[in-house]
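Since the structure comes first, as structure tokens, the remarks are kept for the end.
Here the complex is missing one protein chain, while the rest keep their positions.
So, chain A:
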Amino acid sequence: MKKMIKGALIASTCLMGAAQIAQAEDVEVLHWWTSGGEASALNVLKQDLEGQGIGWTDMPVAGGGGEQAMTVLRARVTAGNAPTAVQMLGFDILDWADQGALADLNATAAEQGWDDVVPDALKAFAKVDGKWVSAPVNVHSTNWVWANKSVLDANGIAVPETWDDFVAAVDTLSAAGITPIAHGGQAWQDATVFDAVVMSTGGPEFYKAAFVDLDPEALNSDTMVEAFNRMAFIRENVDDNFSGRDWNLATAMVMNGEAGFQMMGDWAKGEFLNAGKVPGEDFLCFRFPGTQDQVTFNADQFAMFDQGGEVSAEQSALASAILSPSFQVAFNKVKGSVPARTDVDGSDLDACGQQGMKDLAAAASSGNLFGSMAHGHAAPASVKNAVYDVVTAHFNGEYDAATAAEELATAVEIAQ
């Protein structure tokens, strides 16, 4: 039976191969960048490749976090027809590499010196067992706070430096009758805030012990209880209708002066820029109070799927194009993130982008660059979702802080 299926697969692959010889060799790219800005950023890459005579078969699968895209991918790979390159996040890359599905890009990487320019924290996801398997596109940092400058000025609030400053600022805003915090009540958004709160409450060592090493004692500790208490404070200061709101609608609340702050990754900046707002004048960007030296990141990468042993010329060209400094700047200007290599000139980026690059370089050299739990760069998908469950249940009032910390340790243990 197995032999028959295999035979049929080989026969059909041969047929498809024969059909494709007629066209120029294409790259088939699976991704979920379907919004206007993202699509035009991808065009930069497409044109670069077309200049080299390589066709681009677009395979977009809509859906924010790429869950649908991953379902499509699973089906394609199981059917023995993997796309050339797939947009992927963090531990998904490692999981696929473990299945032996990814190509070895070492030759290209050595030729272009990727090892010297990509930060180690990113390499942890792009290199598996010493083999480069994917090309990082950008670095988003997730511990940003976005604020409406005129709202803060009108209430005499300076940029909060510590948690206590932040509490004071929030209290001032709610006394003034403005929703202090704009937030969308979706599990991943709750978790994004939780990342920053844990980092700020327990510091980088605690963050690492809890979310990277998954130490049960750290997960169920007094510090974690305190972090949950701070989450409860944030919950008290969002509006009543937050549940299920999309992140960009929360961003719009800050933009329109209906709310003071939003804690969200730097993709929120794209919304401000799209609306013609100027960083420093209309809106402020600063690190979550108490995490000024740290950066929690997630990085989009294009994982290259094995197409029968060897890395094709097209795959190699695609990977080089992705890591070329000109693409990195052109793309990240639109996307809101910062380049994945540390040696590019960022003077084209806006003020927030430049600060982001500076923070990233500083954090990378001081060992303060950490993968974001909420975005699947600290632990595998199963653990990430277990954390989502507890954080969102607590945020919606199901547990008190102590129970939540207990549940967190149990849920993470089960998910491993």
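Note that a residue touches a chain if its C-beta (ideal position, glycine included) is under 8 Å from a C-beta of that chain, and two chains touch if they have at least 3 such contacts; residues count from 1.
In this section, contacts and distances are computed from a predicted model.
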Listed names "non-specific protein-tyrosine kinase", "Hydrogenase maturation factor HypA", "Proteasome subunit alpha" or "Sugar ABC transporter, permease protein, putative", matching UniProt entry of the absent chain: "Sugar ABC transporter, permease protein, putative"
Among A:185, A:203, A:216 or A:257, the residue in touch with the chain that has been omitted: A:185
Where the missing chain touches chain A, by residue: 67, 70-71, 74, 77-78, 95-96, 98-99, 185-187, 240-241, 243-244, 380-382, 385, 389, 392-393, 395-398, 407, 410-411, 414-415
